[in-house]
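Of the protein chains in this complex, one is absent; all others appear in place.
The first chain written gets the first letter, and so on, giving A and B; residue counts start at 1 in each chain.
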Amino acid sequence: MAKLILSLLSFLLLSTSIFAVRQASWQQGECQISRINAEEPSYRLQAEGGVSEFWDHNNDEFQCAGVSLHRHRIRSKGLILPAYHNAPVLAYVVQGRGIFGVLISGCPETFESPPQQQSRESIRTDDRHQRIEHFKTGDIIAFPAGAAHWAYNTGDEELIVVAFQDTSNNANQLDSNPRSFHLAGNPQNPEEQEQGGRRQEKGQGSRRQEQGQGGRRHEHGNVFRGFDAETLAEAFLVDEETARSLQGQNDERGHIITVKSGLQVISPPLRREERPRNAAAAGNGIEETICSAQVRQNIDKASRADIYNPRAGRLTTVNSLSLPILGLFQLSAARGVLYKNAIMSPHWFVNAHSIVYVTRGEARVQIVNHRGQAVFDGQAREGQALVVPQNFAVVKQAGEQGFEWVEFNTNNNAMINTLSGRTSALRGMPVDVVAASYQIPREEAERLKNSRSETLFFSGGQRAERGRVASA
Amino acid sequence: MAKLILSLLSFLLLSTSIFAVRQASWQQGECQISRINAEEPSYRLQAEGGVSEFWDHNNDEFQCAGVSLHRHRIRSKGLILPAYHNAPVLAYVVQGRGIFGVLISGCPETFESPPQQQSRESIRTDDRHQRIEHFKTGDIIAFPAGAAHWAYNTGDEELIVVAFQDTSNNANQLDSNPRSFHLAGNPQNPEEQEQGGRRQEKGQGSRRQEQGQGGRRHEHGNVFRGFDAETLAEAFLVDEETARSLQGQNDERGHIITVKSGLQVISPPLRREERPRNAAAAGNGIEETICSAQVRQNIDKASRADIYNPRAGRLTTVNSLSLPILGLFQLSAARGVLYKNAIMSPHWFVNAHSIVYVTRGEARVQIVNHRGQAVFDGQAREGQALVVPQNFAVVKQAGEQGFEWVEFNTNNNAMINTLSGRTSALRGMPVDVVAASYQIPREEAERLKNSRSETLFFSGGQRAERGRVASA
Partner (left out) sequence: MAKLILSLLSFLLLSTSIFAVRQASWQQGECQISRINAEEPSYRLQAEGGVSEFWDHNNDEFQCAGVSLHRHRIRSKGLILPAYHNAPVLAYVVQGRGIFGVLISGCPETFESPPQQQSRESIRTDDRHQRIEHFKTGDIIAFPAGAAHWAYNTGDEELIVVAFQDTSNNANQLDSNPRSFHLAGNPQNPEEQEQGGRRQEKGQGSRRQEQGQGGRRHEHGNVFRGFDAETLAEAFLVDEETARSLQGQNDERGHIITVKSGLQVISPPLRREERPRNAAAAGNGIEETICSAQVRQNIDKASRADIYNPRAGRLTTVNSLSLPILGLFQLSAARGVLYKNAIMSPHWFVNAHSIVYVTRGEARVQIVNHRGQAVFDGQAREGQALVVPQNFAVVKQAGEQGFEWVEFNTNNNAMINTLSGRTSALRGMPVDVVAASYQIPREEAERLKNSRSETLFFSGGQRAERGRVASA
């Protein structure tokens, strides 16, 4: 890890703008977080082709960190209609596969049907459109603020995507409420998430939600509805009926529709497993434009781990060095896996908040503030999200089933400092300072510094073992 | 346009700090703009040599965008006294011509009278001072925050300048109220703009203003008045009477004075039309210091248009690529001209608010928020200003007289995405996605994508024409 962090840090020193500047409530002096919860979604948007579930972004932790989170569950042949957001979005594919497109004005329509094909196939006419891309389980996809995008489930199983929206991002000059500007359809009104596929704790957040003020929800609407149909007809040079179809007035399918016949698009064949890695290798972050920018990276495979302990777990990160567009976003992400009973070293994030979404298993998590109080000490389970504020100390202990998560971090090169282990703060202190600080003999201080020789992931049950050895 | 935007975007990817970070109210979660108005100035500062008219920066739109706007009308031989501001200012010269100087400590006094001249002319003594520059109609001038500047009307007609002050700018560490620190004179108290050369709607903003709280106005004062006269005498090594003249206690001329005998300064001869373009060519943005930085660029000439449609209109932009100092400001500007009945494609700004000041004619403008509601649908006329928030969709339809404007954008490389036309979001989507999204047949989807082949400016009346052709 030393090398990894070193390289991040040397990069740090070369860039004066590395620290994300954020507009979250926390910076306005209003956030004295004394309690953090492991949260589940509190309301949902039903649609023909699936459902979107939203965490209440007015919950203290989300509000204070200036972020929001939602989860799409898209059925087979479901198409989530094109929309853009007022903040950059990082999406993690929990399950399934599909295709997506990001629409940016001025980028060329580089995917086109060959001229000869047109003449032979009478059903399918000529088309050309901007780049579209395949995605699958374990992919992180980065959507720039203000760039419209759509996605389609090409698989047979349900597609599950967790989307993190950084409303405090520099790219957002509007307020910190998450806003979705839809380019089609007619999003339904959100409903409370009473029951559903997942358990639901009725916490403070959802109660607040019930008191009304629907306007504080993640807001959705089709922008074409605000324009005069005649103006649209003129602008698109079509008749008014077609123009009205843009507005989706009587469309009751919601924001995710089902394409019964399946979606036909021009798309290169997917070379399994290989294409994404080649693409990543090709992107050097220098010569590419936003039109050809890499926006996707798989962080699921163990073979790509940045930190790996075969007895305890692994961490795979994606940041501005591996996916340059994250430099623009000032965000990064990581995929963590802790094996049964393993421990992730007590640590703190130096320069980022971290939003953890549990993809599998459960863990006991303890989070401590600057007063030395535990603001969270409990279980985090599959499907829950947990905010770990900057500088707060955190420790994770996996349960019997292990613990897997994805984390979204509010800095493009999020750095952690560990308290224990081979690269920890205690290791960096002279043994005399340790001894004096904790009022312990020098030999005990040495043990405190050196007993754990692992780096970030610690195998569990060692103390009991060592205890047996020692007492033997 | 594709190429233009591409080049901007490739630049984007190279700079992680490209997104302006702003401190506007919007980011503090307090701005739920449900109505935007085309605004006129609401109060004015009268002075001997002219008048300054201020838009109420407490109006919701201005407050939320974190900007302010005012307009100087300076009579012939009028000198606006030196002052500096707590935020960068972009000024657009609507009419007239003059000279200006920006004063920066440590920059050399490079304009000096030749030694021999001194001996011959007994009236005029030796002088040397910092660079001064000529300006004329159509110029954008960039004044850094905290840099004192003055300007003088050398022409015979009234000089009209619209000044945009970005109080939410990074360069401003004070609060978001616009503040002017005058180095001379005695600015008068502002008065309500009841009548005057322009019409005046008594909107909510001006009512709020009337309730008092003069301290929330754009505030002005001569900083020398706060110092002890004796201290000034010592600091300037002059007698106390001269020191008191710095404080302008009994000066009733206001902040714009008339220099009856005309102002005599050392200034290179103005080579009409040519000098500004040469100067622009010389600046490469790398080797220049702020002392020699280009701060002015003309955006009025059709020959310099970035986007041009001979049947519909043109757009001329100035951003950090053409005027490097705008990189520091994180601002840009553009001059737009829409011909009679022409349409500007429905579009949204990806990364900026846009403040539009109408210089001639009128247009129907529609602005739509994320709920699909029109927050503005009305006429914008000469002399009015209109805030278009980031991500909000907007369409402009010129009236019978055409429509001309200058826009100030809160990003040094403001990007737009169009909804219709050759480089639009809809063009980028596969035709199957368009058909499924809007529940229309494939052929209609193709028409929706491809009917408008123009880029940003659409010639008017084409639908009627085409309709006639189609029905023929």
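Assorted remarks:
Throughout what follows, a contact is a pair of C-beta atoms (placed from the backbone, for glycine too) under 8 Å apart; a residue touches a chain by one contact, two chains touch by 3 or more.
Predicted model, so just to flag it, every value in this text is computed and none were measured.
Checked against the hidden chain, the listed residues A:Ser261, A:Ser303 or A:Gln439 yield one contact partner: A:Gln439.
Residue in contact with the omitted chain (choice from A:Asn37, A:Asn309 or A:Ser424): A:Ser424.
Within the set B:Ile140, B:Ile257 or B:Ala352, the residue that contacts the chain not displayed is B:Ile257. Mapped onto subunit A, contacts with the missing chain fall at residues 1-6, 9-10, 12-14, 16-32, 64-65, 343, 345-353, 366-375, 377, 389-391, 393, 395, 397, 410, 415-420, 423-433, 436-440, 442-444, 446-448, 451-452, 458, 460, 462-463, 466-467. Mapped onto subunit B, the interface with the missing chain covers residues 15, 17-18, 21, 23, 25, 28, 79, 81-82, 84, 86, 101, 103-109, 111, 125, 127, 129-130, 132, 144-148, 150, 152, 168-177, 179-185, 215, 219-228, 231-239, 242, 245-246, 248, 251, 257, 259, 263-266, 285-286, 288-291, 293, 320, 324-325, 327-328, 330, 412.
Simple rule for what comes next: only the chains that are shown with their structure count from here on.
As a whole-number value, the distance joining the C-alpha centres of subunit A and subunit B reads 38 Å.
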